[in-house]
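Complex shown without one protein chain; remaining protein chains in place.
And now, subunit A:
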Amino acid sequence: MQTTNLFARYLIRVEISWQHNRQITAIRRALRLIFPLVLLGSLADFINQAWLQTDGYYYQTLHVVKWVLRLRLAREYLRLISAGTLGLTAVLMAFAVSFYLVASSTQHTTDRLMAGITAVISLKFFNVNRASVLALRPIKWLSTDLGLTGVLMGILIGLLVGNSYRWCLNRQQADEADLGLTLTVTSGWILGTAALGLLWIGTQTTSVNAIFTSMMRWPFHLPHFIMGLAGFSVLTSLYQWLGLLGPITVGGQSMESAQNLAAVLNHHGWQLPHPVTLHTIVNVYAEFGGSGMLLGLLFAIFLVRGAHQQQRVGWLSLVPTLGNLGAPLMVGVPVILSPLLGIPFLLAPLATISVSWLCVRFAWVPAVAYPLATGTPGPLLAYLGTGGSWSALALALVDLAISTAIYYPFVKWQQVAQVEGGAVHEA
């Protein structure tokens, strides 16, 4: 590749060496493993939210209630599918990461599976109903943090368990499966993490994930100024890149949105008391296709010549991404823990936030006041949110173009990295 410059060469080298790291390889293989489940769950989620819920885009615009039979049954069915797939991603990640880490060190399936199982049990020790443990009642397991928000936690537990298991396996010489070793390592881990889990729920009232997300919230209570918006965006992107995939919400916003809507409905003209909020800028102009402007990534993938594997993921993720569910692309490409794609993932929303903030701040474009329907195609959010402002739609399209342009070179380099590093990676 003669066309790529020095900076690109450097990035590609970092990406390749990153991909060859044992830990990263295990994580990427685990992500590839759970991709079909994430895709299926996201599709179910998309249909449920956008087509069957009263605040869904297609529900409202296509009058779904008039022609779909057994609406309630369909909702129940899809919610169950989504809970069984997306709702368990953290468990699957913990299992798979631990499994793949051990896989390279042993031929015995028992050891590989046991490493995965130990990771799952360890993860569950942190997801248990606090009151049921402390009051000596029958134990109730929680499932709230096992979904997309828990992917990071799953990865961490998987890495911890997998590495320690591998370390023990490497210490033993015998070739045949050693029941004693399996028992020692497994029980060691389970006794240890059970104690840690008990320590956690004995001293903390919130879950580990809640700590992560509250760290997100405290500096940005009312980020009306551009630095607040940018800071929020950077932190969101960082979390998502690390694997905290769930939606992150900030308190204190609903009241301002309510006041904006009240002002528009009670007075003539489009005068908003709070034109610049997280909702009017970030949610509307920086989350096409999900957090991080993933719709731009999808366009870039489709425009880059020869990125076949990514294009296959792109085609599969097409529907959820157009409904602003980013999880399939995050897991499938993967964007999670990819240094090369992490850069545009951070920069694209920052760029669109800056441009949009400028336009809304100086009232070149009206701010959004109407409630946004779930699953609305990204660029249409602003148009419908402003009650049909063409300038808002134009701004959204500009934002889409900017984000595509930012993603484009990185997708190209990513493809180079995959071609150059692929052979070793697959081995």
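Keep in mind that, in the parts below, contacts are C-beta pairs under 8 Å (C-beta built on N, C-alpha and C of every residue); 3 or more make two chains touch, one makes a residue touch a chain; residues count from 1.
FYI, contacts and distances are computed from a predicted model.
Asks: Tell me the UniProt name of the left-out chain, picking from "Outer membrane lipid asymmetry maintenance protein MlaD", "Alpha/beta hydrolase", "ABC transporter" or "Hydrogenase 4 subunit B".
Replies: "Alpha/beta hydrolase"
Asks: Which of these, A:23, A:129, A:143 or A:311, touches the one chain of the complex that we don't see?
Replies: A:311
Asks: Please identify which residue in A:23, A:259 or A:354 touches the non-displayed chain.
Replies: In the full complex, the listed residue that touches the missing chain is A:259.
Asks: Which residue, A:25, A:42, A:60 or A:414, contacts the hidden chain when the whole complex is considered?
Replies: Looking across A:25, A:42, A:60 or A:414, the contact with the absent chain belongs to A:60.
Asks: In the full complex, which bits of subunit A touch the chain not displayed? Write them out.
Replies: 57-58, 60-62, 254-255, 258-259, 261-262, 265-266, 298-299, 302-305, 311, 318, 322, 370-371, 376-377, 379-380, 383-384, 387-388
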